[in-house]
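Missing here is one protein chain; the remaining ones are kept as they sit in the complex.
Showing chain A:
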């Protein structure tokens, strides 16, 4: 079987198929379970400086081709989260802490307050006021926050980018200038669903982020553009549910992939092993290695 192990964005992992931020990463037990189920790395739910309960329900609604969510960054704050990371590490895979803040100072406070194998800066959540994408859609913020965190930590730092901008490559380049070890693309697409019986927006927050199969072509395009322009690795996320999805994302240039919505919509925790097994069998059948797969679509003419 072809080996899938290698380094992704500065972190060594046995499989490039990771658990995405915000999915089942609220507790150490769920992170550990994902790792034991074959995730190459696990990314936590985003944590910030203070406990948040998140938005009112509904926080999730199934729509055509995916899910719409507006959780609202519920988290117990970094002060109550180290234990969860430590438990998560018991699964044997690196634990990457997804962190958010209202500015560089808060990002640094959270990052320096946690011991993790890497950090993923959430500069892309589309449904939290004055957080996530609201600051992450400006390249200058992305660069400054990335630089501030990089100066204070000695583990790899990834930046998760929002696709809800005209120029995602500009944001990727800003992360790279700030010293990021990798970028993660994409977060959810800003979206909305309305109940036709009452005329009311369904999500408690009125609008939220679309994930799942519907956004995969957008994610593939963003990864392709980013991988073409950046020196640092790109991690692809958005609508990956099968090995074919993962292979497509890697052909676009992703060095690793993250899986989120598929855990709820397809086969639960089994999705990590099924994607990895499919990828490995595909590489065997084609007689190629991971390094040849990554970016194949950019080389193919």
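Criterion: a contact is a pair of C-beta atoms (placed from the backbone, for glycine too) under 8 Å apart; a residue touches a chain by one contact, two chains touch by 3 or more; residues count from 1.
As a working rule, contacts and distances are computed from a predicted model.
S.K.: Unshown chain, UniProt name, "Nucleic acid-binding protein", "Oxidoreductase FAD/NAD", "succinate dehydrogenase" or "Tryptophan synthase alpha chain"?
M.R.: "Oxidoreductase FAD/NAD"
S.K.: Per the definition of touch given earlier, which of A:2, A:60 or A:277 contacts the omitted chain?
M.R.: A:60
S.K.: For the chain left out of this view, which of A:87, A:102, A:192 or A:277 touches it?
M.R.: From the options A:87, A:102, A:192 or A:277, the contact with the absent chain belongs to A:87.
S.K.: Touching the hidden chain in the full complex, which residues of chain A are there? Just list them.
M.R.: 22-34, 45, 51-54, 56-63, 67, 69, 71, 74-77, 80, 87, 193, 195, 197-198, 200, 202, 204, 260-261, 263-265, 268
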